[in-house]
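Just passing along the structure, written as structure tokens.
Heads up, one of the protein chains got dropped from this complex, but the rest are sitting where they should.
Here the chain labels run A, B and C in written order, and each chain numbers its own residues starting at 1.
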Amino acid sequence: MDKYVNPLKSRYASKEMLYIFSPKFKYTTWRKLWYNLALMQKELGIDISNKQLNKLSKYIEDIDFKVVEKYESKFQHEVMAHLYAYADLAGNNAKKILHMGATSAYLMDNTDLIQIKEALLLIENKMIKLIKTLKKFSITYKELAILAYTHLQEAQLTTLGKRSSLWLQSLVFDFKELKFITSNMCFRGVKGTVGNQSSFKELFSSNFEKVKNLDSNLAKKMGFDKVYKITSQTYDRKFDSSILNFLSNLAQSAHKITNDIRFMQHLKEIEENFEKHQIGSSAMPYKRNPIYSERIASLAKFTMSLQSSSGFIAATQWLERTLDDSACKRLNIPQAFLATDAILILLNKLFDNIRVNKKIIEKHVKTEMPFILTEDILMKATKNGGDRQILHEKIRVYSMQVKENLYSGTTENDLIKLILNDASFKLTSKDIDEILNPNENIGFASCQVEDFIKAIVDPMLENK
Amino acid sequence: MDKYVNPLKSRYASKEMLYIFSPKFKYTTWRKLWYNLALMQKELGIDISNKQLNKLSKYIEDIDFKVVEKYESKFQHEVMAHLYAYADLAGNNAKKILHMGATSAYLMDNTDLIQIKEALLLIENKMIKLIKTLKKFSITYKELAILAYTHLQEAQLTTLGKRSSLWLQSLVFDFKELKFITSNMCFRGVKGTVGNQSSFKELFSSNFEKVKNLDSNLAKKMGFDKVYKITSQTYDRKFDSSILNFLSNLAQSAHKITNDIRFMQHLKEIEENFEKHQIGSSAMPYKRNPIYSERIASLAKFTMSLQSSSGFIAATQWLERTLDDSACKRLNIPQAFLATDAILILLNKLFDNIRVNKKIIEKHVKTEMPFILTEDILMKATKNGGDRQILHEKIRVYSMQVKENLYSGTTENDLIKLILNDASFKLTSKDIDEILNPNENIGFASCQVEDFIKAIVDPMLENK
Amino acid sequence: MDKYVNPLKSRYASKEMLYIFSPKFKYTTWRKLWYNLALMQKELGIDISNKQLNKLSKYIEDIDFKVVEKYESKFQHEVMAHLYAYADLAGNNAKKILHMGATSAYLMDNTDLIQIKEALLLIENKMIKLIKTLKKFSITYKELAILAYTHLQEAQLTTLGKRSSLWLQSLVFDFKELKFITSNMCFRGVKGTVGNQSSFKELFSSNFEKVKNLDSNLAKKMGFDKVYKITSQTYDRKFDSSILNFLSNLAQSAHKITNDIRFMQHLKEIEENFEKHQIGSSAMPYKRNPIYSERIASLAKFTMSLQSSSGFIAATQWLERTLDDSACKRLNIPQAFLATDAILILLNKLFDNIRVNKKIIEKHVKTEMPFILTEDILMKATKNGGDRQILHEKIRVYSMQVKENLYSGTTENDLIKLILNDASFKLTSKDIDEILNPNENIGFASCQVEDFIKAIVDPMLENK
Partner (left out) sequence: MDKYVNPLKSRYASKEMLYIFSPKFKYTTWRKLWYNLALMQKELGIDISNKQLNKLSKYIEDIDFKVVEKYESKFQHEVMAHLYAYADLAGNNAKKILHMGATSAYLMDNTDLIQIKEALLLIENKMIKLIKTLKKFSITYKELAILAYTHLQEAQLTTLGKRSSLWLQSLVFDFKELKFITSNMCFRGVKGTVGNQSSFKELFSSNFEKVKNLDSNLAKKMGFDKVYKITSQTYDRKFDSSILNFLSNLAQSAHKITNDIRFMQHLKEIEENFEKHQIGSSAMPYKRNPIYSERIASLAKFTMSLQSSSGFIAATQWLERTLDDSACKRLNIPQAFLATDAILILLNKLFDNIRVNKKIIEKHVKTEMPFILTEDILMKATKNGGDRQILHEKIRVYSMQVKENLYSGTTENDLIKLILNDASFKLTSKDIDEILNPNENIGFASCQVEDFIKAIVDPMLENK
């Protein structure tokens, strides 16, 4: 307890995501990369025995981190340390075929990509769950009229399901970006020190086709459809930028969604689940603070701030590679994933147990309705033959006047009365009554939700 | 000259890009949106006469900005000001069908999207030109051996064409992102004040299909394949984030590419075109400063910094819309496009006239070659039966020793001699001579360039 | 109207700020720098005649931009172009003493610093006005009880003046930072091409004291107390970072303050001035949107995003100077100042005419008071001998229960009744009545405001 504890680790992220970015995952992946390199080299004709391969295979999971540490303090070189530790276990004979033609970047870059791929898969699964939940929520509440707000001021009516379908849509955009990234993702493969595969040219007697096969066979073996045709020592750091852009975009969605939740919880229209025994505040125990939403918004700010780091790295790499990426990459990519993982856990938790206070929503609608329907009144009046611009100005003046009265203590909203009394609106009481019918005032909100889910969300969820 | 002059306007960006973000383009687009709204409404059965339409059509290009200004200072409302100015020209009869069911966001948001779409097209064209140039450059120099650098230290050899193919690849990634964005791009369409299309429901007697048709017909008319199924008052500001992410990514490529150029110009291996009469520096006239590259890097930093603004906007929109996006959107999106436009103009100019100093490149290669081929020596020795790890350590020790001597004034690099004298390397003079052949030391650089261009670049450029 | 129009120029910033970053200001400053350099050189013994000086002096304001443009298209060098244009006017004799020992950076860097200094002064004046206004506002409302919010949930009471004093305090922090920057600000002076003043060493026959005097005399002449002891070709770009940090910090204050205003305007407790004839929204004319606050928040996001650009520049300057700062500096610094200028104009406008709806504030307080005073009840109960932790748990349970009832339709808040009936609280009706007295529940809000203004604000405003 006498060192910094990263709360992403101790509090927020899932075991699965923490594992992907763990030393155990990383270094067993290195051994898999060493083993599979030899295996694929053998398949392509290099003189490697099954006995040698078996020795490598046997010790993949068997990492003694103390031995590694000893070597690392000696060499000050992470890859060499792990290579020696692995070779110690595999024995002298296997040692000879270890790391043939390879460089540090073969281990490091490919492992980075494998970690990112696995992490994206976890994110994808959590996103699908969330999208399903929000789809259901949107359908359930597609007709529940609720006050819409523009400029944080009561505007017209929308429905709760329509509002939540917009949250859903934000996530759909993010999901599409995720699929775009994963469908384009490449393995770094075997490229050598400066990317020209010269050590492999040597090994395979200048046979380019064989080295291309080695590259793509290894990629498949490690779970990738594609391998970069060209790299420098490393894969282009722009790829990391695309990852942090995606995670930032998802964080933006989460920030926007939870800002809405927090405001609706202020209105008491919606409420996060509040667990028994939970203490909201030591001084104000009755309060129901939207703590999940606030935590999500907080983690989103962190994730968004990391975005610039990857752009800065990509922009300042020099020639075939400089190492001013490494320490930053160990911090920004894992933590952006861990924070996003936490955000999705919290969003799923939030929407699995959210409480909708229909009575309060209805009360708010009823109170404001006469006032917010001026647009519809204007439409009706225009339809009845009124001049839109003149009536628009009139209704503005009447509205101001009523507002002034209300601020001065009047309790009756007599806007409707004023309009009915003004002949230029050409409106009857019956017209007004029709307008004030709540079900008539949610526009196509409900149809839109159905249409959106059918056309966009359902096809996306097929087979998920 | 007594006000701030934005250099993107006065110096850097193209006329075409400046026009897209001009008042002229913006406000004629508004009039087109008004006119086409009426046209499509008529097609779907609303009672609108050709005479009314003709009046609107006639004045689309005819904007008197002084009249607009007068109205704006009166109403403090941009859309109203333009509506009145347009109506003044179109006359009372046409006025009645103007802006029917529409809101400010119909004009503003759709115009923003149209501007972005047009701007992306300009960017695409400039990118294609640049990609073609870099493709040609890469092919031309695919076999020209050049010192590769890692950590800014001489590493092995690569080829100039291989290095430039990596620049090309960065741009290919950006281009794919551009196509992803444009293929998913949607028109905002007619959605009403809070997004539920209630004014159009009224107009079209609750016929949702008709309003959907209105939406998609308008989209097509204004040049879009798709229209958002749902929006709030506005399209999701996450779209703007995706645009600024793309522009930042492209800026990152440009920054990386020009950093490489600047370093190579330091080595005198490559040189930007230097125009006659151009003064490099008042104090040091002989200098050939890489001023295009520096300007590109500078504009790239500006573009990258704008990225965070759109994320901040998207994350802090509240409910159906808040207006804390508008002023920022008028600054960050146009300027990110103008700066990117300038970057691409400069990159095209740079590569159209770049000078490659082959003799200097060759001289550098020759000087460093014996020294940088230790990896190949190691490979050969391993192949001849040596123990890789033991020899690796030996070669490290020898190299250090030679370096020490060189720093102390020795002029002869006797690394090769030391190796030949050490029997554990199992190497002959013939082995060494083969290794020191320059053509043997660029690995598969040339094949990779061909493979990359054939498999990735050419299909992308088809029909361009 | 066929080019991009920057809204900072056309809409938001003041004439004064736009002038500081204008070509007119910039290039007359160059001439002043040329003239004063000669003047100070003469004073320190260089052979320069009054006639020559008079020629230079005469044409300081007389810039023919067409002539300059002609030279610039020839030389592609901004400083040379202006030098030739100036020399053309001053004549051959004066020409000989022009730019003696100087380099481009003498003009450019010193002018940048002069512009920043002038711009900071404008900012300072607008900040002082705003601080005075907010001081007055805070005193006026120091005792007006208002609902405080934590987590956007009703918490205890505070006063409006207390809340506004926190806005004031944010600005006080910014003001201190401004004074810190200006008190440390240095002129770049005469430093030569790479900063070692070698051309001046030549001119002044190796007399370092004379060159130091030249430096500090010039600084004073151009309005600076201090001059950098050392520079490279340029002043350290970290200074620009400090400027953009300050402007971002001020933007953060503005964003926070206007977020609060926007929320309070949602509650109708406070209202921005709404001008006659102003159209809030074409569809919802009755609405009173907080448009100043939203615009401020929008410009603040832009300003904050620019912050990273200056850090990126400072971090990536190489050795004695690279030119990948220039284009970005022409964009980020002026625009950050213009946006900040606009923010302060709007904030001043906002607070000069803000409307406080006391009746609504009081109504809100009255409705929530019984509910939010559980902390005070707890204090009282503890004082009367109750066990804090036990009662805290009890009050939490009661509160939850009452909340549940209210959500289910109960209209009476019977929390007080439940507490009085529970003997472990040891509270009498009289105790409760005392607690519910509104004047008793604003804590020391009023005293704090007085104390803060007296101790912190007033001394700062002295002589302003």
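Keep this in mind: a residue touches a chain if its C-beta (ideal position, glycine included) is under 8 Å from a C-beta of that chain, and two chains touch if they have at least 3 such contacts.
Here the structure is a predicted model, which means the values were calculated and not measured.
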Using the document's definition of touch, tell me which of C:V356, C:L420 or C:I456 contacts the absent chain.
C:I456
Looking at the whole complex, which of C:K3, C:K32, C:H82 or C:H99 touches the chain that is not displayed?
C:H99
Touching the hidden chain, out of C:Q76, C:Q169 or C:T182, is C:Q169
Per the whole complex, from B:L152, B:M185 or B:M460 the residue touching the absent chain is B:L152
Hidden-chain contact residue, picked from the options C:S57, C:T182 or C:N196
C:N196
Chain not shown, touching residues in chain B:
149-156, 262-263, 265-266, 268, 274, 279-291, 294, 308, 312, 316, 357, 359-360, 371-372, 374-375, 378, 392-393, 395-396, 399-400, 402-403, 407, 409, 415
So which bits of chain A touch the chain we can't see?
1-9, 12-13, 15, 18-19, 21-25, 63, 65, 74-77, 79-80, 83, 99, 103-104, 192-193, 199, 262, 275, 277-279, 281-284, 289, 291, 294-295, 297-299, 301-302, 304-309, 312-313, 316, 322-332, 334-335, 338-339
Taking the full complex into account, what residues of chain C touch the chain not shown?
83-84, 87, 95-96, 99-101, 148-152, 155-159, 162-163, 165-166, 169-170, 173-174, 176-177, 180, 184, 192-203, 208, 211-212, 229-233, 236, 238-239, 241-242, 245, 248-249, 251-253, 255-256, 259-260, 263, 300-301, 304, 307-308, 311-312, 314-323, 375-376, 379-380, 382-383, 387-389, 441-445, 447-449, 451-452, 455-456
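The working rule: only the chains that are shown with their structure count from here on.
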Which positions in chain C touch two or more other chains at once?
262, 279, 281-284, 289, 291, 294, 308, 312, 316
